[in-house]
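Every protein chain but one is kept in place in this view of the complex.
The letters A and B name the chains in turn, as written, and every chain counts its residues from 1.
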Amino acid sequence: MATNKLLLVLCLSLLASEAIGRQGQTQLGQAQQCRIQRLTASQPARQIESEGGVTELWDENEAQFQCAGVAPIRNILRPNSLSLPNFHPAPRLVYIERGQGLLGVSFPGCAETFQSSGRKGRHQQQEQEEQEQGRSSRRDQHQKIRRIRKGDVVALPPGVAHWCFNDGSEELVAVSITDLNHQANQLDQKLRAYYLAGGLPREGRHSQQGQDTFQNVLRGFDEELMAEAFNVPVEIVRRMKGEDGRGLIVNAQGMSMIRPDEREEEREYEGEPRSNGLEETWCTMRLHQNIDERTKADVYSKGAGQLNIVNQHKLPILRFMDMSAEKGKLFSEALYTPHWLINSHGIVYVTRGEAQVQIVDHSGQSIMNDRVKQGSMFVVPQYYAASMKAGRDGIEWLTFRTTGSPMRSPVAGYTSIFRAMPLQIITNSYQIAPSQAQDLKFNRGREGFFAAPRRSS
Amino acid sequence: MATNKLLLVLCLSLLASEAIGRQGQTQLGQAQQCRIQRLTASQPARQIESEGGVTELWDENEAQFQCAGVAPIRNILRPNSLSLPNFHPAPRLVYIERGQGLLGVSFPGCAETFQSSGRKGRHQQQEQEEQEQGRSSRRDQHQKIRRIRKGDVVALPPGVAHWCFNDGSEELVAVSITDLNHQANQLDQKLRAYYLAGGLPREGRHSQQGQDTFQNVLRGFDEELMAEAFNVPVEIVRRMKGEDGRGLIVNAQGMSMIRPDEREEEREYEGEPRSNGLEETWCTMRLHQNIDERTKADVYSKGAGQLNIVNQHKLPILRFMDMSAEKGKLFSEALYTPHWLINSHGIVYVTRGEAQVQIVDHSGQSIMNDRVKQGSMFVVPQYYAASMKAGRDGIEWLTFRTTGSPMRSPVAGYTSIFRAMPLQIITNSYQIAPSQAQDLKFNRGREGFFAAPRRSS
Partner (left out) sequence: MATNKLLLVLCLSLLASEAIGRQGQTQLGQAQQCRIQRLTASQPARQIESEGGVTELWDENEAQFQCAGVAPIRNILRPNSLSLPNFHPAPRLVYIERGQGLLGVSFPGCAETFQSSGRKGRHQQQEQEEQEQGRSSRRDQHQKIRRIRKGDVVALPPGVAHWCFNDGSEELVAVSITDLNHQANQLDQKLRAYYLAGGLPREGRHSQQGQDTFQNVLRGFDEELMAEAFNVPVEIVRRMKGEDGRGLIVNAQGMSMIRPDEREEEREYEGEPRSNGLEETWCTMRLHQNIDERTKADVYSKGAGQLNIVNQHKLPILRFMDMSAEKGKLFSEALYTPHWLINSHGIVYVTRGEAQVQIVDHSGQSIMNDRVKQGSMFVVPQYYAASMKAGRDGIEWLTFRTTGSPMRSPVAGYTSIFRAMPLQIITNSYQIAPSQAQDLKFNRGREGFFAAPRRSS
């Protein structure tokens, strides 16, 4: 615990030089307003049932999400299900809450560097077909496939198509935030997703959220033109455009052969990334980083809790996405002391347990003082003061942040603003005795912003 | 054609590292909305007739231009005409569609490094006048003059005054996009131009677009103050402020002596530009680059077409302007297969021929399926899927893009998203046979996003 502060100092300093200097990555659009009277943890407002799973959408028009400029989604893929290829105009940061799967991201112009390792399941009929067409000897080649699993933070850059397949034995649950405010999005601040297959069945109701968002974009093209573009018969094009009613997530077969190179090690990034002008930079960029490993905590307070941070230094693509994530854990009745987030909003998703959360706005009004539970989500607006007291069983949460290099300013503890101030400033500010100011400044000792519960004495 | 892909890979990769990481250069202001129901290629909505030419304005309030945040203009200068000095708060990218001319850009603080080569035409009267005033021996000195000609993409940075003189024998036609959304513009998103001479005659109608935009800004200053500022008689100031009814483009005389150093070679930029702290960086920055040269194509598809790109790597000032241009050409009945633009909008101007254009929005609705012709302009919104099929005589076009490092994601062909996917993803997405998936993935062979017309077989 004694090295806590040093770590923090180093960590924050590394972040800081870019943090405040962040270059205009956020836009205050028409819809964005942060005049929040009352914050409440919220649940998904809508479910889209598909053949192979469920897509749960929070209401992006809720004041708190409008303020942060984000749209939260939770995808649940059943085993052997495939989330159909799609892309979105704004960057999306995903946290794998449960399960595991395979992720494919189609970077335009990158080489197909992966060979599927065999075709055992397709021996009979297909191979015969292929031989008829003289293709049998060709192994399938495609871009890199990535293994993602519980605890991973996954970065999906704007505009690149991706698919995800649950090859595990339990549900794959992925919670995500799409940063609609990000400069990469030159369209308006509305959740949009472009599906290349599948899509929602049209039910004639256009007013409902998502009704015009999760649609097959190939549907709009002329059949003849598509057939010519791909040089395939029109029947195939009809299948591509067809609304088969399976939705956004489908049951998949014959996928057992696809495997990423499981020997691939996730290494922590060392040093500063630089564009080297070669395709490696982009095509092989690491897209995910585990945030759950206890041994890799960035902040650890004995008896209080811990915090793991995945920022642009650990996962360099986050520099481009200008997002990051923090996984927090508070032990039973421990306290996340009052603090404010300096250079971004925080969007908190509770993954386990309960806590009492207090958030205060700039005018000193308490806008939230609620018990939050597993599965709920709420926004901590930038610069608003927030605190959290864990329940009996502690709490774990994931905070998405709308910056690649998150900073916070704690009010109490070892790295607090009061530690930074001379005693006389404190005594004069509050008209208290010097000894009281000393208490305020030092009573937390070497504890950071996580405080162990007070012993009742 | 076999090296197509390698080229693309390299090119896209070079772009990519900055492309997605682009630093907030676009603002979604109040006016910008991308809820387009229907796209139509459009013609200029208004003409301003001047003594020496015509200024044609597209309606910047059209939904598609509002979405892209741009204002298109076409200037036509007759031979021996001068576009009067003016500046604008947002960066402007110009394509010289026809003719040639001389461009002067007044960078504040840069040295007058050009000496006019002689004064032959002014021998008699003027020289005499000068001798009376004891100035005859002084040669005129001014900043660099640049030769621009058909096929050039010209970058006009925000806030610097520029003039253009048509010294050729045919009309000089310049089509341009002003990026009103660019961060350099801290004013509102309205086309503004500040003229230092000339200006529109006031006709009392203030509601019409442009009526309060193309005006002489010196007009508003006190005559005495101006006379003092320049230390000249008030009569000269009256001429400067006078509305002589000649408009924005005037007939010019005695300009034969001005010549840029025609030996100046346009070299392609090699390596990365770096601010060296010396005036060269800025004062001698290259402002134009030819995009028409067939031999410098970035993408070439035999029998299909070619694409020349001028991005921030070829013309470094585009890094600052965050704009770029692509000159495309499709041969007879060739196809620009469906694709989407990743990190910007595209504003397409047809320079020759005809094509059928299809554009599909995120909900799969076809918002455009029209025949476009020479001289018309339309927007391809970011991430919307678009395709184009050339008419009998092929088509040529110029796409302005609101990024310095453009990227696209093709649906079909050698660099397509389907090539990047494993076959099983395709079979499961569309419920088609593996052989059909292979057709979809490979039938275009080594062709890129430009596809030659199918032989009717």
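We adopt the following convention: contacts are C-beta pairs under 8 Å (C-beta built on N, C-alpha and C of every residue); 3 or more make two chains touch, one makes a residue touch a chain.
This one's a predicted model, so the numbers in the text were calculated from it and none came from an experiment.
Trainee: So one chain is hidden, and I want to know which residue out of B:Gln215, B:Asn343 or B:Ser405 touches that hidden chain in the complete assembly.
Mentor: B:Gln215
Trainee: Considering the whole complex, not just the chains shown, which residues of chain A touch the missing one?
Mentor: These residues of chain A touch the chain that is not shown: 8-14, 16-18, 20-30, 32-35, 67-69, 181, 183, 335, 337-338, 340, 342-345, 358, 360-367, 369, 381-383, 385, 387, 389, 402, 407-413, 415, 417, 419-425, 427-436, 438-440, 442-444, 451, 453-454.
Trainee: Touching the hidden chain in the full complex, which residues of chain B are there? Just list them.
Mentor: Considering the whole complex, chain B reaches the absent chain at 23-27, 29-30, 82, 84-85, 87, 89, 104, 106-112, 114, 116, 122, 126, 129-130, 133, 135, 140, 142-143, 145, 157-161, 163, 165, 183-189, 192-194, 196-199, 212-213, 215-222, 225-226, 228-233, 236, 239-240, 242, 244, 250-255, 257-258, 275, 277-279, 281-283, 319-321.
By our rule, only the chains that are shown with their structure count from here on.
Trainee: Distance from the CA centroid of chain A to that of chain B, rounded to the nearest Å?
Mentor: 38
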